[in-house]
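With one protein chain withheld, the remaining protein chains of the complex are depicted in position.
Here the chain labels run A, B and C in written order, and each chain numbers its own residues starting at 1.
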Amino acid sequence: MNAQLKEEKVFKDPVHNYVHVQDEIIWSLINTPEFQRLRRIRQLGTSYLTFHGAEHSRFSHSLGVYEITRRIILQFERAGYTDWPRDERLVTLCAALLHDLGHGPFSHSIEQAFQMHHEDWTCKILLGDTEVGAVLRRLGEDFPEKVASVIRKDYPNPIVVNLVSSPLDADRMDYLLRDAYFTGVNYGTIDMDRILRMLRPFQGRIVVKESGMHAVEDYLMSRYQMYWQVYFHPVTRSSEIILRQIFRRAKELYASGHTLAFLPDPLPGLFKRELTVQEYLLLDESLVQAAFMQWRNDKDDLLSDLCTRFIDRKLYKYVEVDSLDKEMIQEIRDAFIKVGLNPVYDLEIDFPTDLPYDVFRPNGEIKDKQILLLDRHDRIREISEVSDIVRSISGLHRGKFHLYYPDNKLSHVMDLLPQDIADIFEQK
Amino acid sequence: MNAQLKEEKVFKDPVHNYVHVQDEIIWSLINTPEFQRLRRIRQLGTSYLTFHGAEHSRFSHSLGVYEITRRIILQFERAGYTDWPRDERLVTLCAALLHDLGHGPFSHSIEQAFQMHHEDWTCKILLGDTEVGAVLRRLGEDFPEKVASVIRKDYPNPIVVNLVSSPLDADRMDYLLRDAYFTGVNYGTIDMDRILRMLRPFQGRIVVKESGMHAVEDYLMSRYQMYWQVYFHPVTRSSEIILRQIFRRAKELYASGHTLAFLPDPLPGLFKRELTVQEYLLLDESLVQAAFMQWRNDKDDLLSDLCTRFIDRKLYKYVEVDSLDKEMIQEIRDAFIKVGLNPVYDLEIDFPTDLPYDVFRPNGEIKDKQILLLDRHDRIREISEVSDIVRSISGLHRGKFHLYYPDNKLSHVMDLLPQDIADIFEQK
Amino acid sequence: MNAQLKEEKVFKDPVHNYVHVQDEIIWSLINTPEFQRLRRIRQLGTSYLTFHGAEHSRFSHSLGVYEITRRIILQFERAGYTDWPRDERLVTLCAALLHDLGHGPFSHSIEQAFQMHHEDWTCKILLGDTEVGAVLRRLGEDFPEKVASVIRKDYPNPIVVNLVSSPLDADRMDYLLRDAYFTGVNYGTIDMDRILRMLRPFQGRIVVKESGMHAVEDYLMSRYQMYWQVYFHPVTRSSEIILRQIFRRAKELYASGHTLAFLPDPLPGLFKRELTVQEYLLLDESLVQAAFMQWRNDKDDLLSDLCTRFIDRKLYKYVEVDSLDKEMIQEIRDAFIKVGLNPVYDLEIDFPTDLPYDVFRPNGEIKDKQILLLDRHDRIREISEVSDIVRSISGLHRGKFHLYYPDNKLSHVMDLLPQDIADIFEQK
Partner (left out) sequence: MNAQLKEEKVFKDPVHNYVHVQDEIIWSLINTPEFQRLRRIRQLGTSYLTFHGAEHSRFSHSLGVYEITRRIILQFERAGYTDWPRDERLVTLCAALLHDLGHGPFSHSIEQAFQMHHEDWTCKILLGDTEVGAVLRRLGEDFPEKVASVIRKDYPNPIVVNLVSSPLDADRMDYLLRDAYFTGVNYGTIDMDRILRMLRPFQGRIVVKESGMHAVEDYLMSRYQMYWQVYFHPVTRSSEIILRQIFRRAKELYASGHTLAFLPDPLPGLFKRELTVQEYLLLDESLVQAAFMQWRNDKDDLLSDLCTRFIDRKLYKYVEVDSLDKEMIQEIRDAFIKVGLNPVYDLEIDFPTDLPYDVFRPNGEIKDKQILLLDRHDRIREISEVSDIVRSISGLHRGKFHLYYPDNKLSHVMDLLPQDIADIFEQK
């Protein structure tokens, strides 16, 4: 029962030029309050504090993922590939559009601080008493569950899951292009048209024609660069640390009975970890920033200081260290305590492996992390078997230890620290 | 006493590639809380509801204006133009960087609702007890006043005012390029390098070499297109109307003693029009959006409805009308009242001349609205004397009457309206 | 009997990203020697002497025109417009691809010098004993004639002619975008996707949805700018003048029995105006430039000088004059003769109206020069009735008188010229 719009609607998009909507259901979904809420959640969290252009929202990214998926399916249909199940078109498009629906404000930090997962919330919103749910149910009572299962990756037709979520999926292609566009770095330019043309549905999954190998190599290199240049930028990490500390401190204070300077709904529910879907949907980055503005005047000095740091962008400084073992870390913490610093808040260490590593790694990964090439004899090979360049980068660990700390506090006690520890922070 | 930074700092910018900072004072100004606050105020207000990419902030625009001004001055210095006063460099750069410092959240709407002017606030912030003021005073006690007078356009050296504020100034060039980039429309692409190379300081003002006439024509046409395609877009106007009505309604309610569902500082001060500089600086778009989220639950149905409309993007519909006279407007208002609608909130009319018309008009304008061409005989002529194309567009009024209204309310009473009025809203 | 290719072929194109070929016939046409010959003829003639990037060929332009036409038809088919005759697809695509097939080397100049018309040659090639003709005949003996009649604009189905040749056709859109790309000027950027989406087949012709008016305005302004910035650039005009003089002089010499230093086939046929189709196809810019290189050593000083000027880019200088009447021109010519110059070769005048004026002019033009808007009530109006901006520019004449002359010759006799005439050339 899928109606077409009388006339195609378009959104002007800086990355894809236009996003095209032909299905009534997609148009209705975009206009739900739950989808509009994504306008109030930035795609790249605190990255705008490093790259001032990165103020784009998950709303625009979600439209972009939908648009790329639409183009892939259109091409599959036009080419008449029989391995593509045509009646899965709508469930695929809905899953592509809605896959980020459950993201909260400053998603990574808030998830860490409150042990939540945005995929869970996405499914709760799809299945709950929401406008999105109501729109989806127009296509059948079980349709919301179908969309949710694509997102949970347990939909019975694996090619649909593979199209929506794989190392070459529309999500990753859109964020690479979009984040590159809005930050202004030019590492993310990929030949998306070519990659799309090389995709094939084949025996229950999406593969790449072998002649598209170079375009895939280029895509993986772009990802590699974007990770190191943008996503893991130490200034962004520093701002995420401040953010996580604010959440942690506010939660501690709330738990301890302290009356926070400002606590509108649904923040109490968040602190108690008792949010309903309706309350969760009230969370957005405006509320979080407004709370931080008010908490600058909280009686708790630590919370007040952290909020001021975030709002005024007075972030923690950092030093880079090649190696750091457990003993040394303990030594630093002890020294910090000795001079009156609090290592829980005044020191954060990024270990190389702490980072949310999503660069392509074919080995030892579950099946859906592989990129498969299809040669002209219809043989399938994993790309790193064929591409030297992919093999070269896929095993690389990158990154060093980074120590983040409040410069002003540390400088007051620098003379009191043991020389070897002071040297680390003074980078001698 | 202007120190240079030991090493040039850069900001990655999608529009200008890099923004370069060489002066210690500029670096310090960018890092003040007052300047960082501009990150929380969007450059294009509610335009992101029409063009989803338009989420960029006044922070990035301000850096862009500074950067263009820096390039203009660098070029003047390199060419050795004697008409350019070299010792005005820093005051010019500071004025360029800080000219938008006083903008409030959703600036145009809030200014209309509370009769404020952002230029006034800019000057108050420069001259007040602020970090920006403190940084500026490092260059002399009177330096903040100098910068303020450039912004107020009464600085004694008119060429400085002319460089910072003219129809071809860095402000306009940056917003044209930046707004085009972030909305994704391609009407705003101008050959800025060429325009910059054609600028000349000449007898106390900035003029354009005659051979740059075509580039200036193209720039004026780009502006013309951006005004009609982006800035005056009726969907954006509709969202501005909702916004203004929210502010107006909340102010009314506050004045009448109604207890609003949510009223953190500095909102009471705003409603009483008694804001101090420190309070004004607490205003940002996060606070405003957080308030709207809470006011959706206000006991006042009108405020609650308006806030829901804004947050969920359920804007007023509109119809376009070629002509509309006073009598007809009165007739519509009367008919609205008769069927139980409130014409103060349920009807807004955009008159063609109501629009903030800033497209180039040389005639009957004060001197600083002119673009002057310099020919090879050092004769000066106003561009519309020379360019047919500029003359052609400079007299044009464009735009029709637009009537905005709540669709759901109106549709309930459509049958009760006189036929001629119903016809207007049904576009027969 | 139109076969599809087993697998779509693509050409990487800097302007359209990819050119897609699905029909076997199109693929075969591209691979004919006659079409490949277009690689050896530049799209913009001598413009590369002004804009060094403008070295692109008619081959790439022809592919671009084909690709835009393909996209328009695809969209018509997808939207299911019943006014579009689906069985005209192939004849339309062939006409789009082949419309420039008859262009000669440095087309405008050679056509002027030898009174030829490239459309005539296009039709002769289509209909003659050529590989292109043979490929076309695969679709029926009368197919070459059908394609030719579209190009001659007398094809019985007028909507096909209108799609291939109108003020908004694929030819004009491609050259605007392509010439802007290769010259590097940014005046030619248009929102082609939007224009394409706004096109509609309607009652035997192609019209534009009214909501696309601004995009069309922008397109017409881009054309206007490209004409004045690129196509009519005086340096390009100067090189065209040299070129035309070389052709004229060589023809004169040949007619007078002078033995030219170099005269391979098919140059004698060209001079005698007795070229067969096979001979015409031997003409390309390599041959012309090779001849000029050799003619630098011709015994005729004038020919030798002109060829050296062209090859070494020692062009004629020019002065710009606001007004110039017949008497004055005669006076200049007489004065030239008196001091020993030859006004036939040593002076060329560009009159404002001499220029190949192709900017949009709706009035007094034949029907196929109009752009028609379709409003939501299916009413048709010519765009200049609706758009102030189009009305403003459509009546404009631009341009001044330009006098081109050999600087070195003139400077020797400047003192001998009457003062008022010397003043013109010395621009006092």
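Convention: contacts are C-beta pairs under 8 Å (C-beta built on N, C-alpha and C of every residue); 3 or more make two chains touch, one makes a residue touch a chain.
Remember, it's a predicted structure, so these values are computed and weren't measured experimentally.
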| item | value |
| --- | --- |
| Sole residue of C:4, C:286, C:330 or C:427 that reaches the chain not shown, by the stated touch rule | C:286 |
| Residue ranges of subunit A at the interface with the undisplayed chain | 185-187, 189-191, 214, 217-218, 221, 224-225, 228-229, 388-389, 392-393, 396, 398 |
| Chain not shown, touching residues in subunit B | 8, 10, 17-18, 79, 193-194, 197 |
| Interface residues of subunit C (partner: the chain not displayed) | 11-15, 17, 31, 33, 36, 39-40, 48-49, 51-53, 55-57, 59-60, 63, 181-185, 262, 264-265, 282, 284-291, 293-294, 311-313 |
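We take it that only the chains that are shown with their structure count from here on.
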| item | value |
| --- | --- |
| Computed distance of Cα centres, subunit C from subunit B, in Å | 44 |
| Multi-chain contact sites of subunit C, meaning residues that touch two or more partners | none |
